[in-house]
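With one protein chain held back, the other chains of the complex are shown just where they sit.
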Amino acid sequence: MKILKTLGFLAVLGLALSPPGGGGVAAQEFSEYTVKAAYLVNFIKFVTWPGKAYADDNGAIVIGILGEDPFGDTLDGMVKGKAIEGRSILVRRFESYDGSQDAALRRCHVLFISYSEKDRLRDILKALQGSPVLTVSEIERFPLSGGMIQFDQEGQRITLAINPAAAQRAGLTLSSRLLQVSKIHKSE
Amino acid sequence: MRILPFSDMPLKKKITLIAVVSSSISLLIACFVFMLNESLTFPKVMRQNLSNLAQIIGDNSTAALSFNDSRTAQSLLDTLKANPHIRSACLYDLKGQPFARYTRPGEPEKWPPVVWEETSEFSAGAVRVFHPVLSAGDRVGTLYLESDTGEMQTRMVNYTLVTILVGGAAFLLSLLVASRLQRQVTGPLNQVVERMKDIARGEGDLTKRLEVTGKDEIGEVAEAFNTFVGKLQTVEDMKLDLISVVSHQLKTPVAEINGFIENMLMGLTGELNPKQRSYLEEMRVIGRENYRLICDLLSASKIDRGVVTVDLKPISTKEVVGLAIRDYEAPLAQKGLNLQLEGVWQGAMLYADRDKLVEALRNLINNALKCTDKGSITIRALAEGDKGVIEVEDTGVGMDAETMERLFTKNRVLGKEAHRSGAGLGLYITKNFMKYQNGDITVTSEKGKGTCFKLAVPLFKPGAGGAL
Partner (left out) sequence: MSEKAAILIIEDQRGFRTIYGDLLADAGYEVLSAEDGEKGWQMSKEKKPDLILLDLGLPKMDGFEVLRHIRGDAQTKKIPIIICSVVEGEKSVQKAMELGANDYTVKGLHAPRQILDKIKSYLP
């Protein structure tokens, strides 16, 4: 348990690709998706869901993965035994979107929409409209399409692009600190 | 300016000094204790403040640390520029590596290696804090803040300045107040001192009393002084009364003895052998001196008691001198001395007390007679302004300056000069009696050459109701 926790902590380590003053780890020590998995968990710390979002699942926070799962065990390892503000974290995986998972999807707090669902993005987002689900994806122009957080890349660094308006419409409150470290986008 | 030892300082300065020193010491102690307390507690305050700042900045940097945004982290640290006391700051990642760094412009760029525990220390002119940055309970990094102790130094300097200012003001104020209030004490005391000095010198008016200004010890001194002076006054009065009474009582028996001696010398008790005659002659001389002395005592006592009466009338110089030189022709001839009279027979009119003026003149003639063994005695009458003057000049032994100084006082030096000076009170009495007649007596003398006494009284101006 402890080892996993430690792994999780270390995963948050910036890849320190370009720290000011130089010096730092140059190469990617951990895989891209370890970092992204850590980020997914971290998002939870900077987002506030409305009270009704916790009605099910004993108040646990649900991270959903829709489509192809790039994370594998990494994510499960990170959330096992972890609690954020007293809430445990569950991971739910969904197969490719076919329109039947809407209710379950809506019960997720964070939903990672895999790149594989690129063509179905509009339907997915439409289905999630009005539900307090934090949508995260690597799909291009995700915020423009109405998504909330997009994983992007700047050189070696993973950056975030956020559409705060979308989050707001869904009833989510994003911490200003989160916004600070991200690029802000508006939807089209 | 010499600094006097404390015991020699005038009371005024003592009191002021005590007040000022006391208040200054109290103030200094208070300031010292205050500053000591400050210097002991302020470091803790500074550490606390820095920790609080670290908390705030740490909280703000959770996202930057969580999402590996070193730029945001950097810009966050850069805001520390606004606080001139922050020397350097460093955000460490979970590996302990510097994630973002800040140094104050002009500072050397060095940051310490990471310390994992929450620490704060105050030492060597710097306050340092290591603060774990947590995000929802998870550690995401460490923040290091270092500030200088300038704030504390500024505070101390300020306190010192204020202390000096307030101290200075307090010093001046206490000086002012003390020097005003000390008068309450020294004023009455000085009065007593001055009065005592006067009385010791013999110039004090024993009938005047001191004002008692309060019920404190000074007031007690004043009251005791008054009582004391009252007693002195009483003693003085008693002394004078005694002198007066005794002198009166002595007059009669002395006169009687003198009378008996005269009769015996006249032969009324039978023929006298040479020895008897010489004895009686000696007794006669002494007896006459006795009588003179008693009369002088009575006159002096009248002067001291202030009960002298004068009977001022117009009288001619001629008459005065005539009465004065009576009976002196024989003694003068006996000593082989010449008597010269100058200007006496002119008709100058004086306004004086006949008996007293004649007596004064006789006294002077007597003195001149005693002090002169050869030559002459000159009595000269003249006018000086509105005063009529009678001079008695001799060619006798003269006097030195020391003797002349005390001539008209009661404290004449009698000793080997005694037999020549006569009963020491004569000139004291003359001086006072002349004053009562609006006149005066003065003297010039040169040792070995002679003496000249000068009596002056107002000239009589008829029609003006008396003297000028």
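As written, the chains take the letters A and B, and residue 1 is the first residue of each chain.
Assume a contact is a pair of C-beta atoms (placed from the backbone, for glycine too) under 8 Å apart; a residue touches a chain by one contact, two chains touch by 3 or more.
Bear in mind that the values here come from a model prediction, so they are computed numbers and not experimental data.
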So which shown chains sit in contact with the chain we cannot see?
B
Based on the whole complex, identify which of B:N190, B:N258 or B:S376 touches the chain you can't see.
B:N258
Out of B:W111, B:Y291 or B:Y328, which touches the unshown chain?
B:Y291
Chain B residues touching the omitted chain (full complex)
251-260, 262-263, 266, 268-269, 291, 309, 311, 354-355
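Note that only the chains that are shown with their structure count from here on.
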When the C-alpha atoms of chain A and chain B are each averaged to a single point, how far apart are the two points in Å?
99
Which stretch or stretches of chain A touch chain B in the complex?
9-10, 12-16, 18-21, 23-25, 35, 39, 42, 44-46, 84-85, 157-160, 175, 177-178, 180-182
Residues of chain B touching chain A in the complex:
60, 62-70, 72, 74, 93-95, 97-101, 109, 135-140
